[in-house]
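First, the structure itself, so that you have it in front of you.
Of the protein chains in this complex, all but one are displayed in their positions.
Up next is chain A:
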Amino acid sequence: MNQHASQHAIAVAGVRRVFGKGRKQVIALEDVDLVVGAGEFVSLIGPSGCGKSTLLRLVADLDTATAGTLEIFGKPARRARLDQDYGIAFQQAGLLPWRTVAGNVELPLKLHGVASAQRKARVAELLDLVGLSDFAKNHPDQLSGGMQQRVAIARALAESPRLLLMDEPFGALDEITRERMQNELVRICAETGAAVLFVTHSIPEAVFLSDRVVVMSPRPGRITGVVDVRADGLAGAHDRTERARDEEGFFRAVAEVRGLLHGAPVATVAADGLEK
């Protein structure tokens, strides 16, 4: 798992993204620096309009930065996208409704020319991982929202990416389903060892899932602080169990993130934790 430890999964330096021109100009991101290590779970959190989704989209090369550099495993974002270096999941599961569950998970493999027998084996493996083996032949409209999202995660993992980009994937789910999905995601990440960049606006979600939580503020969107959850006494993201939600370190980290979000001065901020 640590064979790429020397290489960062994501390295963002001095990134700026401006939408529009002239007086209608909106600065979505200003002077953003961020490094995500291999196998590290990092969440981006902040109020609407703070640019957290924009940052994720820049990393995914779904959008282009106005200035600054982005490197994914040492490559430019565009190269990384074409090389399929990341898997991605959105708030909407985005399954193709005319394909079965298996057909949806298989799609990226099929588009990239993986042989049929290999595809079948990989799909079985992935559906097992997300606990949906019995639903391989169902269509997405026969699944609940949580199940659809699990299919989307399986699809994102199809090509065994070393980086997973997730844009509020549990945002549309109810609280109970949401916690179950978080537990599953922790397990899946531990099994795959992938680095994750996770966008959310739920503080407990960010703290429970992450190694580090990056707090952002709007107008212009910038990083205001970084909370290293491990420094608060929680285990690393890959070794976490659902009991972590009851630990003291969890509440400490939640309070710390909340302090940063609401601009209250917090004494012991690991804000300089941008490990370079």
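Going forward, a residue touches a chain if its C-beta (ideal position, glycine included) is under 8 Å from a C-beta of that chain, and two chains touch if they have at least 3 such contacts; residues count from 1.
By definition in this document, contacts and distances are computed from a predicted model.
Selecting from "TPP-dependent acetoin dehydrogenase complex, E1 protein subunit beta", "histidine kinase", "Tryptophan synthase alpha chain" or "ABC transporter permease subunit", the unshown chain of this assembly corresponds to "ABC transporter permease subunit" (UniProt protein name). Considering the full assembly, A:G94 is the residue among A:G49, A:G68, A:G94 or A:G171 that touches the omitted chain. Those residues of chain A that touch the chain absent from the view are 60-62, 81-82, 84, 86, 88, 90-98, 107-108, 111-112, 139-141, 148.
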